[in-house]
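With one protein chain removed, the remaining protein chains of the complex are shown where they sit.
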Amino acid sequence: MPNLKDTQNERDDRKIAIDRVGVKNLRFPLRIRDRDQAQQHTVATVTMAVDLPHHYKGTHMSRFVEILHAHGRELTVASIAAMPKELLSRLNARKAHVEMRFPYFRAKRAPVTKAEGLLDYGVIFAVDAEGDEIDYVVTVEVPVTTLCPCSKAISERGAHNQRGTVTLSVRFRQPVWIEDLIELVEASASSQLYSILKRPDEKFVTEAAYDNPVFVEDLVRSVAQKASAHKKIKWFRVEAENFESIHNHNAWAVIESHNEAES
Amino acid sequence: MPNLKDTQNERDDRKIAIDRVGVKNLRFPLRIRDRDQAQQHTVATVTMAVDLPHHYKGTHMSRFVEILHAHGRELTVASIAAMPKELLSRLNARKAHVEMRFPYFRAKRAPVTKAEGLLDYGVIFAVDAEGDEIDYVVTVEVPVTTLCPCSKAISERGAHNQRGTVTLSVRFRQPVWIEDLIELVEASASSQLYSILKRPDEKFVTEAAYDNPVFVEDLVRSVAQKASAHKKIKWFRVEAENFESIHNHNAWAVIESHNEAES
Amino acid sequence: MPNLKDTQNERDDRKIAIDRVGVKNLRFPLRIRDRDQAQQHTVATVTMAVDLPHHYKGTHMSRFVEILHAHGRELTVASIAAMPKELLSRLNARKAHVEMRFPYFRAKRAPVTKAEGLLDYGVIFAVDAEGDEIDYVVTVEVPVTTLCPCSKAISERGAHNQRGTVTLSVRFRQPVWIEDLIELVEASASSQLYSILKRPDEKFVTEAAYDNPVFVEDLVRSVAQKASAHKKIKWFRVEAENFESIHNHNAWAVIESHNEAES
Partner (left out) sequence: MPNLKDTQNERDDRKIAIDRVGVKNLRFPLRIRDRDQAQQHTVATVTMAVDLPHHYKGTHMSRFVEILHAHGRELTVASIAAMPKELLSRLNARKAHVEMRFPYFRAKRAPVTKAEGLLDYGVIFAVDAEGDEIDYVVTVEVPVTTLCPCSKAISERGAHNQRGTVTLSVRFRQPVWIEDLIELVEASASSQLYSILKRPDEKFVTEAAYDNPVFVEDLVRSVAQKASAHKKIKWFRVEAENFESIHNHNAWAVIESHNEAES
């Protein structure tokens, strides 16, 4: 093999450091243990990046992908946790960023008939490392039902309702289960969702939603209240988007906790 | 300028004709006159293609884009109608295909307060030409409210409802207005949507939806019934997808008319 | 439990049969054995539908989801194959449609250094049943490199190239491996893609692509030629879309085999 020029290693004289450089939109299998100790297999979409000091012309893109493959043909939470350090060392970087987005399944029983079905959620793990400091953010995307309090209050019958998505991101003092975050959100909605609902179940969720109307504002406040009170959570951001059944646009609300300093 | 080799014009010896070859995913401004004779400006996403006889190596991609620009910086319905012939002639083809997808706006008055707002729809024009035969298909994508008849029948209060999308494609004997197709669909739903609803309007649409429950099956049948009875329509396909508020999946139904031969 | 009204079972008097009605956009885990006999785990996005005779008001949506869950928490190819019959019987239907879209991984070695990495593809299984007749269509979505023959021929140095996606659907006489379809496509491109390429590999694929220029037309013809000659394939449709590096739009070509009758 001839000695191939290493262009990336050349000097750059523009004196401009790069905040993040790496690879985006790789798909890779992921195995994860859920709260019930069962293993589930899913597929992650991966971003990996490092900072680049001003004097290097380029990073070595293939090393990111090698690190991704270093632990076999399926990622695990342990291998994700190890990646930032591997990036810092293999790429001579001071900062590393790893992000994994994946569908996550939870077996749920219908409220009356107890028929069991899997419901899918979105989960994002984001890890930032700077030297020995590691910052983890876990995000869950939870589909819910919301029923409009105003529509219920002013109408003689019925009330408009719809699917919405709540996106809750947290930093934590002690590890929390994905399921705990999901349940925290589901308990704040007009009703939670299920994949299988027989008629008695459908009656139950219809009436439950009618009895628990929430604005998008109520939804984020209720999640914020629970997240603030949760001992393991030290920071959160919650966003809710309702796919309004009476409009072709969405209702949207965001709360970000401002108490990180105190934690 | 040296004489640059025309690779596309070379012979191909594989004896394989190509059904469609062209350009996809171009964006271009479009001006269109609506039923009220007002002009509206929008942006189309364009596909243009021709067939390619087996003996040519390639088509001339730049000519598609030249034809798109031939009528100025804004397309019109007239210029779209002229395109298939221009494609057949400029590209020595026997078949041509042109497709435009664009958002389309309609001013609607709220049902009680009469507050006026624009509602956005999706529209697709597809034109296929083979020699002198031209086939037009117009598609409208109409957002609606659907309220579940089963949920209403079994529940003591409330009924789950949600936004859904109805996609209606038609071939016609005489031209129909986009607004006519939209209204045909909206009249088949539990309620139509609005961009502005004040409280008296919200009361109205909530109660109207509760009084007009439709399954996704009812929705496509009702559209099919109206489309079958419409004198200008000779073929249709209707598809409805409900973003169920009680599930994280959608309910879906399709009817395609089978009476084209008789027309 | 009171006897809850079964609205779906009511009569409909509109005399309009429904072609397809069911559920769309469910996600569910899937386990699949690859050509190397290794098992891989992935996540499918599922559509399931049946026809509905004109006299029924509605289908029973929850049964679709029950059938999806009937074989445990992970689908397999065997359970997908069994689904259409289960749909026909549980829903009293004459036609059933099942579709699964999922990412699929293949371990590939880089051409020179032999570094191994996983590459992701899209796969779609579609099954249609009508009585005892079953129609299977398998689709692979294969990312490739294409290098433009015209650009190479007219330029003194370099040639524009880009990522493209080839979508190949087949009906078959005897089962084919997903990997066989992928390889058939990859052999038709300027170069195949890899997830890990070290410098000697990058040199190899750069020069290989330069030595194998293909138009989008060449790409679909080359796939069509191989598919036509393949003994197990009885029908195919191939579509290629190039994300042109010199334009903000895509080049696109389609060939559908017209020889099914003869097969």
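By written order: A, B and C. Residues from 1 in each chain.
What we mean here is this: a contact is a pair of C-beta atoms (placed from the backbone, for glycine too) under 8 Å apart; a residue touches a chain by one contact, two chains touch by 3 or more.
Worth saying up front: this structure is predicted, and the values here are computed from it rather than measured.
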item	value
Which displayed chains the unshown chain touches	A, B, C
Identified contact with the non-displayed chain, of A:23, A:112 or A:176	A:23
Given C:5, C:171 or C:203, the one touching the chain that is not displayed	C:203
Hidden-chain contact residue, picked from the options A:76, A:113, A:212 or A:250	A:250
Among B:203, B:221 or B:247, the residue in touch with the chain that has been omitted	B:203
Missing-partner contacts on chain B, residue numbers	1, 4, 6, 26-29, 31, 40-43, 62, 65-66, 69, 73-74, 103, 105, 107, 112, 115-118, 120, 195-200, 203
Chain A residues that touch the omitted chain in the full complex	4-8, 12, 14, 16-26, 47, 49, 52, 57-59, 61, 65, 149-150, 153-154, 215-218, 220-222, 224-225, 241, 248-256
For chain C, the residues touching the chain missing from this view	119-120, 143, 145, 147, 150-151, 154-163, 191, 193-195, 197, 199, 202-203, 205-207, 209-211, 243-249
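Criterion: only the chains that are shown with their structure count from here on.
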item	value
Between chain A and chain C, the fewest steps along chains that touch one another	1
Fitting chain A to chain B on CA atoms, where both chains share a sequence, rotation angle to nearest 5 degrees	180
Same vs different contact residues, chain B with chain C, by half of numbers used	same
Interchain centroid distance [CA atoms averaged], chain A/chain C, Å	28
Chain centre separation (chain A, chain B; CA means) in Å	35
Touching two or more other chains - residues of chain C	4, 6, 26, 65
